[in-house]
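Yeah, one chain of the complex is gone here, protein chain that is, but the others are all in their spots.
== chain A ==
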Amino acid sequence: MPTRDPLVVRRGRCLAAGRVGGMTPLLSARGLTMQYPGGTTPALDAVDLDIAAGESVAVMGASGSGKTTLLHCLAGILRPTAGSVTLGSANGPVRIESLDDAGRSRLRREELGFVFQQGLLLDELTALENVAVARMLAGVPRAQAETEAAQWLHHLGLAGLEQRRLGELSGGQAQRVAIARAQVTGARLIFADEPTGALDSATSVEVLDLLLAATQAGRTLVVVTHDADVARRCARTVVLRDGRVVSDTAAPSQAATAAEVSR
């Protein structure tokens, strides 16, 4: 049985902290534990994790290891049964887990961006409207929201497709719309759960390029993936097993990913 030694975890964290260089992390989880009502063992077991601004973090692990659960707890979609998640924001740190439903909803809307495998966009709306809606929810007038949305779509290579309804776009195009939507609000932190899971490999590379480009612009990316190629291109890889962090490395060590993922 491979190590569950907390030392391994701590070493990983020190490594990460080293890269952060003493700055306060953008997102910081302590003792994060999630026990689903019906579950026998916790889906997350005392996870500690610091994520610095501008980082790109790949979260890997076997199916059922708790990747999605971790992402949802970090993003305030799920409230953990124990532990804390702190987001550094302009008005000081926010304890996400202690916010109520409405507060977390607002936080997700205003501060975070999401790109999931599918289904975060509305079929009835056009590509442009899907992106503009994110701004309109923040109270921006429609015309301005659509101008900003159009710029993002253009930037992501979707010029000319603004008026297509979502059902009329390919999977890769729809995913670009989602990426535009995730960034149009100015979110500093983007969570992606298998964003390339439903795409062919060429399209995956394109979509990942766009997500990584966002980190170049100062955003922070947390991406759950099964794809070692995706992980390899991220600055840091966190591997989960049975709800614990078993490795946390700057460069994706072949040994760690291969051993942990193909388990």
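Basically, a contact is a pair of C-beta atoms (placed from the backbone, for glycine too) under 8 Å apart; a residue touches a chain by one contact, two chains touch by 3 or more; residues count from 1.
Here is the rule we use: contacts and distances are computed from a predicted model.
This figure omits one chain of the complex; the name its UniProt record holds, of "Glycolate oxidase subunit GlcE", "Permease", "ECF subfamily RNA polymerase sigma-24 subunit" or "GMC family oxidoreductase", is "Permease". Across A:Leu125, A:Val205, A:Ala228 or A:Ala250, the residue that sits in touch with the chain not pictured is A:Leu125.
Within the complete assembly, A:Leu107 is the residue of A:Ala62, A:Leu107, A:Ala228 or A:Ala250 that touches the hidden chain.
Residue A:Ile77 is the one among A:Ile77, A:Val205, A:Ala228 or A:Ala250 that touches the chain not shown. Which of A:Arg95, A:Arg142 or A:Arg232 touches the hidden chain is settled by the complete complex: it is A:Arg142. In the full complex, chain A contacts the hidden chain through residues 75, 77, 102, 104-110, 112, 114, 116, 118-122, 124-125, 129, 133-134, 136-137, 141-142, 181.
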